[in-house]
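Here the complex is missing one protein chain, while the rest keep their positions.
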């Protein structure tokens, strides 16, 4: 892979201390890198320092494969957790869906248009309702039905396929199954879920029905990293739309679909552009 | 009071049946009224019919004071709850505040500019922090401190003053006290509260702190009719604003103030324009 | 066609006069109709009365095909322009596209999901880029290339196909050609266009480039009825999204696509639900 036009991205998290920015910028500069974008945030309450810094590989003196190791001494000095990514990476994303296809169709179209620099090597579902999209975009599609009795076994099969495809991100595009803690632990990569409410309002099942019954004037959608605790993972993105007394539950569902697509797409895009850092129950999203 | 340019507003609620619209429109037409605006909504789930109809008094054959009685036979036919209001009414509004003055200052300015056709004969508070606004707008201001021990007695005093002032609407403009069920029952008029979150998310105390800790990307405010169950009353209006990881709890409070003012003002305006009808836990808001 | 569950919709426009609402409601009531929804608006400046009234056909004494004629005497009395529609109509919509497929793909998906009660009997384009969507949804697709020299002839062919298909609405789903006044006059049905800016800002070509160069903080999209004067037709729907200095022209285009889809879809939906009435350069949109 050529470096022309490509850049490297550091994601860094550590306890806050003096001199981190200067030291990181110095590391890049000393090796001949030109910093293109730099963002950091210090969470005062927890004393956490979080950083995203992007620099051109063109003219940078350290080969890609050696950058992480070369940075290790700096990381050690500050006790940093860090990752190195490259702008021309195309992360492999596994998509899980159930019957509703709008989020899947949306992701596939965005990927095809070049809005999202990802590969989608596999789509998995507990139903065959979305087969048409897999066909259209020529992506392998696995139907793995699930019942209460077969859940453990089905999850094992899903994991097997995802791992075989070396998936780096799992997207739950309205996958209407609750993943077990074991699944999340085994997955070994982040899992992004779209929840069809403005969390923490209306967590759990049937959020649009809950919203309709409560008579809210606004409904929302939330994209978050899936964690063991349902609907409690770090929020990446949210958006809302106004509703009124004329809107039935079906209208809320219809209006919500547009939100779900857009909110999920923004979250995935930010994740794969390496703009999201998690700390505790929260995220930093560097624009 | 002259009728030139004034209009009458009927608010109607009953079980849904055939012919209501035609019968009400016919009543108005037969007495020489010109319908200016007409809205109705049928809640299919509960089978509730809700209506707001406004007609010019100019040329209407029934004197104001007799309209309600004249309409009674129609109402009886359909088992209607109904109210008659007039566009040149200026409802008397009692405002309760604590230390924060932004919602109060906002209401007073809107009232002075003519945005809200209300009288504000009295402001009550458990602190003296808002005295300057009462002075500026020359409105009687009562400070009635409250503690756990004196709550019952203080509420009695507050009610006494509100009743003496013949208040038709009570607005809690960031009044940081929970009103007892007894107070609400005694008040004898609607009470509008502004809650500083996007209900039902973050009900209870310190919603901005809760929002900050949860890491939401949007915060909101909710205006609702106060009921016995805290933060559970029918929602009149909500709005939201985007926040990010850079926003501290103080920033959320600051951004939220603008929302609180606007959301409360919209709710009060819609109420006094007689655009809000309550049914069950919900409202219909006719634009 | 059975009337069970179906309703009729009157759209009415005339000079404002006393008694219109009562007379129309009376006409419906006298024939046994139950009014489901009723909205009207009087534009005070122009003295125009505009109304949408919907009633159940179940129990209505006049057969569908005779309703328009039966209403004619009422219409004559007030000098009304009026239309009668039925809730189970599925208007035939012809879609014109160029190279960009997102609005087309979005409309087709919404139609399939039942969000829009329309038929799409034909898609026309000056390019073949969108053929895949026509294939997927099994809709006849005509490619009619156009140059300055062939514009008149191409428009003639387009009109011929649309008329043969008895199209009742034409949707320009990012059709990058300016239709001649002759085309619009010949079409004999409304034409809805989506313009990729917040009109009247950035009319004409390359609105996102204009927006980028001007440094606006918000971009928008506008759905409007096409008229002879480019970008000047009555606006049906608009929406906006926030942008910042980091957004390049390409980012504006990307963010704008979501707006274009949603704004166009809302406009088409409102049109086919017969919620839009035009008067002068403006619309009334009854929610």
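Note that the chains take the letters A, B and C in the order they are written out, and that residue 1 is the start of every chain.
Keep this in mind: a residue touches a chain if its C-beta (ideal position, glycine included) is under 8 Å from a C-beta of that chain, and two chains touch if they have at least 3 such contacts.
Everything quoted here is computed from the prediction, not taken from an experiment.
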Of the residues B:105, B:158 or B:191, I need the one that contacts the missing chain. B:105
Among A:26, A:79, A:140 or A:160, residue touching the chain not depicted: A:26
For the chain left out of this view, which of C:154, C:193 or C:238 touches it? C:238
Can you tell me which of B:69, B:136, B:176 or B:205 touches the chain that was removed from the display? B:136
Which parts of chain C face the unshown chain closely enough to count as touching? 41, 43-44, 198-202, 213-218, 220, 234-240, 244-246, 248, 281-285
Suppose we count only contacts with the excluded chain; which residues of chain B make the list? 102, 105, 109, 113, 115, 132, 136, 244, 246, 254, 258, 262, 287
Note that chain A touches the absent chain at residues 18-19, 21-23, 25-26, 28-29, 34-40, 42, 59, 287
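Throughout what follows, only the chains that are shown with their structure count from here on.
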Which chain's mean C-alpha position is the greatest distance from chain B's? A
What chain is most central when centres are computed from CA atoms? C
Once you find the CA centre of chain B and the CA centre of chain C, what distance in Å lies between them? 37
Averaged over CA atoms, how far is the centre of chain A from the centre of chain B? Could you give it in whole Å? 42
Which residues of chain C are in contact with two or more other chains? 287
